[in-house]
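This structure is in structure tokens; I'll ask about it shortly.
Removed: one protein chain of the complex. Kept in place: all other protein chains.
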Amino acid sequence: MIEPLRLAILAAIEGRPSMGVVILASIALFFLVLAMAVYLIFLRAWHRLRHDYRRSRAVLYEPAVEMVLMDEPYEKIREALRPRRRGDADIVQEVVTQAMRHLQGPPFETFRRVSLELGFLRDNLEALKSWDRHRRGHAMERLGFLRSSQAVDPLVALMDRESLEMKLVAMRALAAIGDPRALPPLVAAALQVPPGLLPRLTSMILEFGPPGREAVLELINRRPGAFPTSATRDLLRELAQDWGAS
Amino acid sequence: MNAWIHQANAAVEVVLVWYFFILNGGYILLSVLAFREVHRHLLRSIYGGYEHTARSPLTPAISILVPAHNEQVSIALTVNNLLHLDYMRYEVVVINDGSTDGTLEELKTVFQLEPSLERGDRRLSSAPVHAVYASRRHHNLIVIDKENGGKSDALNAGLNHARHPYFCSIDADVILEADALQRVVQAIVETDKRVVGVGGIVRVANGCRVEKGRIIEVAMSRTALVVFQVVEYFRAFLCGRTGFSGFNGLMIISGAFGVFERELVIDVGGYRTGTVGEDMDLVTRLHARMRENGTSDYLIKFLPDPVCWTEVPDTLRVLIRQRRRWQKGLLQVLCAHSRMFLNPRYGAVGLIAYPFFFIFEGWGIVIELIGYAFFFIMWLRGSLNGDFAVAFLCVALLCGWALSLSGIILGEMTPKRYPKFRDLLIMVAFALTENLGYRQMTSLMRLVGITDYLRGTGDWGFMERKGLLRKQNQG
Partner (left out) sequence: MSDPKKKVLIFEDNSSIQTLLKFFFQKRGVEASIHGDGSDAVALALAFSPDLIIMDYIMPGKDGVEAVTDLRQAGFSKPIVMLTSKSFPADLERVRAAGATACLLKPFDPAQLDAAIQPYLFA
């Protein structure tokens, strides 16, 4: 079937290069369109399946949130959050971070302790080396919640290599961890970063408490012109001093 | 005579093919660029930190400007929704543009307005302002009552009274996403360059379930005309604008939603009255100003994120009026900024965006229609190059399909996609049939728009609002 077609095409192209171009374009486009249609259907189906699967697994671990708030015994909570299947670890962490996002105090600490004991710290440190940006990003965010100093060095190392978006995620995580060791690289980044990002970075640095306050004051002094408006600079200076006072 | 016809035949063939390949090649390149942008944006959205930005004292405040003319039916609900966005510091400035119905009375009653000391500066000229009102209940609501002057004029009056560093101009009948401001501000704050303007995806509200002025369920309309427009909007916004934004060549931010730096806009003279394309005109002027000042270190961005929902025309009559108006507006803007054409001083806008719009969006319709007419005449005379025509039409069709599908795929990657699989299939089906009539129809409408421009006719047009919000008011 291909042979007669090929001959017909060659006959049509005879002496008319523009026709050849058009036919070539047709064939290329046809396959492109086919691929896109398939991709579209596949994308939708895959998302749906993945979402449904993850939902069905997450439901198994969500009761743990209730247990934490009901002050159930720690061991019971830990066992409720232990991943039951390969691949569940990621889902458990999603459930946990979703709860931790809105909590502080004893429940937060409980989740944190469980996460550390279930080995999630190790998992996330491993995930930092992943080629998949999403895995790295989620890992960075979760390391921020885990507040472990062990994550500081890998995160700082990652900061240098990553694109802007991921760099900010890493910085946010470092700010959440709050280990003063992260301050010098953050300040170094803030000194180089273009002005538009400075207010964000300085407010992250302020989260470090008193040493952060020092760093911000230094930053403002070293880059006074770089802060977008004088109002921002003064506001930050005021915030830094307020935090010092409180 | 025959020789002449053959020559003409060949010449037209060449012109058409070149026109076609450059146009579609350009769109395909834009699509590829758009894919990259959407991907990057997705990444940013996932690890957003939007709530953090929205509540930080360092985040700039925004003034929302709402020009309103005869919106009595829905203004209260609209303004109420604007007062409950998920953003910490912003104000809502409603400009009553000489409404002849009870718009102002409605506002006065519902929001307990009382006269306030006018504190606007008069840097932009506008039609006379009668009075300024503040709300007893809402500290961040101001209503300006002025004489009718049109949308641009109303926005300029609003700019005079706005007090935050950024402003957001919206149409009075759009439904804003609650976190639209958060997302836009994130784009401003987390970019290393100075962002002077941001736009976002305008989604089609027809067919969606709306309650209390918010979209609670995304669904496809049953009207064919609307579905065609949905496909068109996806393609135009996601491939077109996102693509252009990727190399800072974005020339238009929809009047339905746009956030800009207030000082800069006042500096360039505010919105231009007397043109139908005031949104595109402003963006182009901003580009011009920045470039003329010698800097290319700025951005006018497009966020591949839904920011607002609007009702699109669901009857031919209104659609025709809209497309005629758009085409006329486009040509007006292109004419006003003709110095940019292939001018390296204007960077990507002058070298790529402007020529592209000029040739393909502005006047290219004429070439397109000449093409159709030519084919038709040749076919009548029987001297058509049969197989070439067929092959060409094939390529045209396939190209159109590829572009529309890109739009749909990118739409799938952005939030608030159509959840029902059936709606996706409907979109794909319409994307495939778009070139079999709809596109030709809109091209004709645009041709009429061109004649409008050349003859200086055509009306402003305003859409009869079925009143998405009105239905809810009564419900």
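Letters A and B mark the chains as written, and numbering starts fresh at 1 in each.
To be clear about the criterion, contacts are C-beta pairs under 8 Å (C-beta built on N, C-alpha and C of every residue); 3 or more make two chains touch, one makes a residue touch a chain.
A quick note: this is a predicted structure, and the numbers were derived from the prediction, not measured.
Chemist: May I ask which residue of A:101, A:134, A:181 or A:222 touches the chain that does not appear here?
Modeler: Answering carefully, the residue with contact to the hidden chain is A:101.
Chemist: Looking at B:40, B:108, B:193 or B:214, which residue reaches the missing chain?
Modeler: B:214
Chemist: Hey, which chain B residues sit against the chain that's not shown?
Modeler: So the residues of chain B touching the missing chain come out as 51, 55-57, 81, 83-84, 86, 88-89, 137-139, 178, 212, 214.
Chemist: For chain A, enumerate the residues touching the unshown chain of the complex.
Modeler: 65-66, 69-71, 98-99, 101-108
Going forward, only the chains that are shown with their structure count from here on.
Chemist: Where the CA atoms of chain A average out and where those of chain B average out, how many Å apart are those spots?
Modeler: Centres of chain A and chain B (C-alpha means) sit 31 Å apart.
Chemist: What residues of chain A sit close enough to touch chain B in their complex?
Modeler: 12, 16, 18-19, 22-23, 25-26, 29-30, 32-33, 36-37, 39-40, 43-44, 48, 133-134, 137, 140-141, 164-166, 168-169, 172, 193-197, 199-200, 202-203, 229, 232, 235-236, 239
Chemist: Under the definition above, what is the set of chain B residues touching chain A in their complex?
Modeler: Touch list, chain B to chain A: 13-14, 17, 21, 40, 43-44, 46-47, 49, 52-53, 56-58, 165, 188-195, 387-388, 391-392, 394-395, 398-399, 401-402, 405-406, 408-409, 412, 421, 424, 428.
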